[in-house]
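Read through the structure below, which is laid out as structure tokens, and then see the notes.
Of the protein chains in this complex, all but one are displayed in their positions.
Coming up: subunit A.
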């Protein structure tokens, strides 16, 4: 029994991917990375075995936010940036639901940035899937808060000026208890991250690199091409040494992440036989967010070299909706179940006799 989902009723019969497909025609551009994510989610959901009617997808505005229409669950396509706030109200008042938020880089990090960080710090039982394509797609191609500096777009003909957010760093800074990153095209990895997120109690943020083949095609190619991915992608596995790159003699990557004794920061080195023991072992459950944050900073915002993927942080801390429910129970124990007549009467009354 997964604790995070212990209050959500289970499906009576075995489910298949088909059960989670709605009757609506999917209307993303042909070739969009969203198709791959939708298929990965639809084929993953049966694994959880939850009653379909107790699953809710809430989204904001943007290409990714059409997602709920295609899931045969309850769903709300809301307004720009506000999905985490709406989902917070739903999840904290209905603990028998599995609530998922689907959002994009513009939706979650620009117009809805405030709601995202506050949902993360509160640790409401929500799973937030942030589709990051580093561009505004639905409004036809303006730069986004994750676009690299100097990006030439319709709104920035001479190049964008603002430095991008790293969503993983932001989430860790916002006290997130679960932060992961994955890629649209790697279904196996994506589903492993979804599984870990679903099993987490509290808010989980999953950044999914997603290709927009119309306005920002190939943005993540360096992470997808087998050759370049060797050096660009750092796959994180809890309890494993952080090694990547072409295989060394011991079969693990020839590069590794170590702590720089001079600065305390992390850095990438070429792993030697003697040096292998010094490579950092990934601890997603570390109480301190410091190392997870340092890992998130290894990635180069321009080239995406040294991009960690996998679960960066997964720690246990009090869950907002659980505590809210406990306060209600405690109030009944302390004050007794509310009695309207005695509430209205109060303590100071007087009587007028007719």
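Please note the rule applied: contacts are C-beta pairs under 8 Å (C-beta built on N, C-alpha and C of every residue); 3 or more make two chains touch, one makes a residue touch a chain; residues count from 1.
Criterion: contacts and distances are computed from a predicted model.
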Among "2-oxoglutarate ferredoxin oxidoreductase subunit alpha", "ABC transporter ATP-binding protein", "LPXTG-site transpeptidase (Sortase) family protein" or "Dihydroorotate oxidase", UniProt's protein name for the complex chain that is not shown is "2-oxoglutarate ferredoxin oxidoreductase subunit alpha"
Touch assignment to the omitted chain, from A:227, A:274 or A:348, lands on A:348
Cross-chain touch to the chain not pictured, restricted to A:2, A:26 or A:51, is A:51
Cross-chain touch to the chain not pictured, restricted to A:4, A:48, A:63 or A:87, is A:87
Touch rule applied to subunit A and the missing chain gives residues 9, 22, 24, 51-54, 56, 58, 68-69, 71-79, 82, 85-94, 96-97, 114-115, 118, 324, 327-328, 330-332, 334-338, 340-341, 343-346, 348-354
